[in-house]
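Removed: one protein chain of the complex. Kept in place: all other protein chains.
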Amino acid sequence: MEYFNALVVILDSTIRLSIPLLLACLAGLYSERAGVFDIGLEGKMLAGAFAAGAAAAVYGSAWYGLGAAILVSGFLALVHGFASITHRGNQIVSGVAINFIAAGSTIILGQAWFSQGGRTPSLGADSRFGAITLPFAEAARDIPIVGYIYYELISGHSIIAYFAFFMVFATWWVLFRTRFGLRMRAVGENPSAVDTAGISVTWLRYRAVLITGALCGFAGSYLALTQNAGFVKDMTAGRGFIALAALIFAKWRPVPAMFACLLFGFLDALAIRLQGTPLPLVGRVPVQFFQALPYVLTVILLAGFIGKAIPPRAGGVPYVKER
Amino acid sequence: MADAAIELAGINKSFGAVHANRDIHLEIPRGTIHGIIGENGAGKSTLMSILYGFYQADSGEIRVNGKPTTISTPNDAIATGIGMVHQHFMLVQNFTVLENVMLGAEGEALLKSSIAKARSELIRLEKEYGLEVNPNAIIEELPVGLQQRVEILKALYRGADILILDEPTGVLTPAEADHLFRILAQLKDEGKTVVLITHKLREIMAITDNVSVMRQGQMVATRKTSETTVEELAELMVGRRVLLRVQKDEGKPGDFKLSVKNLTVKDSRGVTMVDDVSLDVRAGEIVGIAGVAGNGQSELLETIAGIRRAESGTVLLDGKPIDVTGTADPGELRDRGLAHVPEDRHYVGLVLPFEEYENSILGYHDHAQYLKGPFLDIEAIRADARDKIEKYDIRPSNERLKTANFSGGNQQKIVLAREIEKDPGVLIVGQPTRGVDVGAIEFIHKRLIAMRDAGKAVLLVSVELDEIRSLSDRILVMFDGRVVGERDGEASEGELGLLMAGVERQEAAQ
Partner (left out) sequence: MSTPYARLPAWADYGLIPVINLIVAFAVAGLVVLLVGENPFRAAAIMVEGAFGSGRNIAYTLYYSTSFIFTGLAVAVAFHGGLFNIGGEGQAYIGGLGVALVCLTFDSILPWWLTFPLAIIGAAAVGAAWALVPAYLQAKRGSHIVITTIMFNFIAASLMVYLLVGPLKPQGSMAPQTRTFLEGGQLPKLNWLMESFGFAVRSSPFNISFLLALVCAFLVWLLIWRTRLGYEIRTQGFSPKAARYAGIGEARIIIITMMISGALAGMMALNPVMGDQNRLQLDFVTGAGFVGIAVALMGRSHPAGIVPAAILFGMLYQGGAELAFEMPSISRDMIVIIQGLVILFAGALEHMFRPSIQALFASISPRSAGVVAAKREGA
């Protein structure tokens, strides 16, 4: 029972750690499915976290924070769209640029506005997205196993966390059950087919990129308003890239994306849990090993040793009408 | 008198300095099949792209069914009842037939009911026009002919009354082309108007009611097909009498220079592209390989050149084997006297952003005469490039100019000069005159004949049957990856055409 409880606790922190990954990963899914590579997830998430922390501190409302995060992250997404869709610039270069702009400006503006060394003011419970206790969770707490899982694992997350899981299925539904999804998948594979069918490639891609921006805003909000009580500089700490890795791992599909993010979240939770504790057989495993593991796994996947990850065919290539 | 489905009046279109369409007037009667012919680059595709809303004309008027119409997007074209089948299919490769047909014409925001509607509509179209295709098949798994059928279905599904087909038979076997023509005839019977863009005269004669000829951006003539001849159209197309035969003497074939035995090549998906091919090329002869594009000629050429790996078989160069299944390397083959003029000069034979002189050593950049140790001998390379420019009359005569700024014919001359001037024993050539102006075509043909007369072995692949017939001493025909027949240089067009259609082989199988 002790092991069981420990496991549930690890899984619970797995979920908490996976939420920002999952939101960023789904964000990337929209953009990349539409044929626009996005390595600027990190920057958009960071800018979103800053906007969330700043707006929540100023207006005292988590919802204002979320709104600001979506606006700011959406604006950066528009910049990416402007560079890579309208001006057919290099999508990788544009993504790199956005990461830097976000990293620098969050600190500069944070320092200028709040003078707390790049942090935003610490938020009270009202201006954060706190844990939601699901119905009957307290009552179910003492029911062995099922009740405990319900109380500890399923209940007690923030609204954004539930939204993230909802988005997994919403994304699947949009992608495979709606006209927009059909067109978005098509434009990521063969934009000429979309263009000649009388659909605007530009507008379609802009919409996908904007959804990416909005979801990155959610991811940033989760970091600043749920996981922490405010913005801390560089708080994304590479999560945008792990999300990208998860997206590749999931082969650009929503449900596998959820599992990939949970896996990477689990590795993170395990690293925290095992810090310093020796494991049977292998002895003490350095925490850096777990930190590097998502990246190592992604490289191994990319190397084609565990299945082949084929990106959307038109990804990374600006659309130019043939002459 | 049938009224006009489409009228074009005074259409002009320029791309920078290139005047692609010049004051075009055209009238296409409803319910007819109207051919538009012209050489590569005559402006046919540009004109049709304007009609389909892909480009906007700089000036001029379009009238559809008598009404002046502005077509500024493909959507407008679709709404006016114009559908287009593009030369390069506009299909999403990993979508099903159904999804491709629906795309852009889904109706509602949710797919469920539109899928049902599209499915029943597909079945109706199938019955009406004999356009059978499995709606659930994935496009990339379908043969080219069926993919084209999906394109036609796409247009009909959108309610097209006027169907434009851009070079539709380029990728088809003659049998598939015949089937397409039957479909087109049926469409005409149903009252649809068909516009057929092609540069193949035979198709024009076989199926069209009227034909318009374009040359250098202008519409030079429109004729009733029944009242014109192939000769007249050909003359209108090129603007002067076509030299059908290149001047050449009787060949004097010598030793075997290149021997291919039982060569089999598969592509990356494992599809057999070259199937058990054997052939010989002797010194002092040109062997031509005829065939519809996509029947394995390109792969054969690339394999001999060491660019592509073979599955099995042997190739002998001067009696010594080339390791085509393993380590054959283009550089090593050049050293052994095999030169290669590739089919695609833009991305294979040349590096377009390079200055001309840099391209003049591509593939020979490791030869001692161009090097000083690990360094390039820039002076020697430029002097050599200037030599070739003069000898091959490459214009403009500036070796420091970016290669992209030369015309197609001059670019091809850069490649030919590089390959021929190394005095190779064997020359393999793919589509030597594709996208090349008439003057350069003559020059290139003469050079190839001169190679033969100098006792070299030349293997020529071309989809232009005229080119094959006028240059070759022997002609091999490839169909579906196999050599299906060998004829001498005097073989008739009809005879070769049947072979290209794979007729003999099918009969033999029965």
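A few remarks follow.
Read from first to last, the chains carry the letters A and B; within each, the first residue is number 1.
Everything that follows uses one rule, which is that contacts are C-beta pairs under 8 Å (C-beta built on N, C-alpha and C of every residue); 3 or more make two chains touch, one makes a residue touch a chain.
Since the structure is predicted, the reported quantities are computational estimates derived from the model, not experimental observations.
Summary of contacts with the chain left out: across B:Pro342, B:Pro424 or B:Gly485, the touching residue is B:Pro342. Of A:Ile10, A:Val58 or A:Ile101, it is A:Ile101 that touches the chain left out of the display. Contact with the undisplayed chain is limited, among B:Ala221, B:Ile307 or B:Ala380, to B:Ile307. Touch with the hidden chain on the side of chain B covers residues 15-19, 40-41, 45, 216, 305-307, 329-334, 340, 342, 344, 347-354, 358, 362-363, 365-366, 371, 374-376, 378, 404-405, 407-408, 435, 437. Against the chain not shown here, chain A presents residues 39, 79, 82-84, 87-94, 96-105, 107-109, 111-112, 115, 118, 238, 241, 244-245, 248, 286, 288-289, 291-292, 295-296, 298-299, 302-304, 311, 320, 323.
As a convention for this text, only the chains that are shown with their structure count from here on.
On the side of chain A, the complex with chain B involves touching residues 177-183, 185-186, 189-190, 192-199, 313, 321-323.
By the touch criterion stated above, chain B contacts chain A in their complex at residues 15, 52, 54, 73-75, 77-78, 84, 86, 88, 90-95, 99-100, 102-112, 114, 154.
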